[in-house]
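See below for the structure under consideration.
What follows is chain A.
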Amino acid sequence: MTVADALLLALGAVAVGSGALVVTSTHLVRAGLYLVVSLGAMAGLYLVLGAELVAWVQVLVYVGAVVVLLLFAVMLTRAPIGPSADLDRPAWPALVVGGGVGLGLAALFIDAFRWTIVALPVPGTTERMGAEIFGTWVLPFEVLSILLLSALVGAIVLSRPDIGAPKEGGA
Partner candidate 1 sequence: MSEHGERSAPGKGLVNGLAVTLKTMTRRSTTQQYPDVQPELPPRSRGVIALLEENCTVCMLCARECPDWCIYIDSHKEEVVVPGAARARQRNVLDRFDIDFSLCMYCGICIEVCPFDALHWSPEFEYSELDVLDLLHDKDRLGAWMPTVPPPPAHDVLGEPSKEEATAARKAAGPGAPTAARTARARPETPEPGK
Partner candidate 2 sequence: MPLWLDLLVRVVAVVAAFLVLPLLVGQAEHKVMAHMQGRLGPMYAGAFHGWAQLVADGVKFVQKEDITPRDADRRVFQLAPVVALFPYLIVLLAIPLGPGGLVAQPLDVGLFFVLAVLGIGVVAVLMSAWASANKYSLLGGLRGAAQLLGYELPLVLAAASVAMAAGTLSLPGIVEAWSPWWLLWQAPAALVFFVSGLAEIRRPPFDMPIADSELVFGYMTEYTGLRFAFFLLAEYVGIIVIAALTTVLFLGGWHGPAAEHLGWLWTLLKVFAVSFVIIWLRVSYPRLREDQLQRLCWLVLVPVALAQLVLTAAVKVAL
């Protein structure tokens, strides 16, 4: 068991533990903060695996933006301090779906790899990442960017009711 193994296990435990707290906590905002911890631990996992860029993208996008937006929205609407009793939570179906997916994936991976030892890949540098994205994976990359662009346009259209609205009077 190397240091990397120990780190992986520890970070994994943190990620899973705080993930569980996200869905079980009755404190609304704290659940969001647990999500920060969970996603941060995920970034740590990427870091241990040598995917530096992905790790920091994870921090920048998820911790720095997505969860913050989430917390922002929660605080704008309703963010009581202390437990909320009226949280609508389909416990059993969620457990079945979540647990099922988790167990299924775990079983799949264990079955696929068994005890084969995979050496850590060469740590990903920015250069290699760029070459991969703009070489091998250029088509998916471009398709994704078109998807994002259309989402952006959609957001603009939705947020501006004056676009496409029937003209009223002489405005």
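The criterion applied here is as follows: a residue touches a chain if its C-beta (ideal position, glycine included) is under 8 Å from a C-beta of that chain, and two chains touch if they have at least 3 such contacts; residues count from 1.
Behind the choice of candidates: all candidates are chains of the complex that A comes from, given by their letters.
The shown structure was predicted, so the numbers you read here are calculated from the model rather than taken from an experiment.
Visitor: Chain A in this complex: which of 1 or 2 touches it?
Guide: For chain A, the touching partner among the candidates is 2.
Visitor: Given the complex with candidate 2, which residues does chain A contribute to the contact?
Guide: Against candidate 2, chain A makes touches at 27, 29-30, 33, 36, 52-53, 56-57, 59-60, 63-65, 67-69, 71-72, 75-76, 79, 81-82, 125-126.
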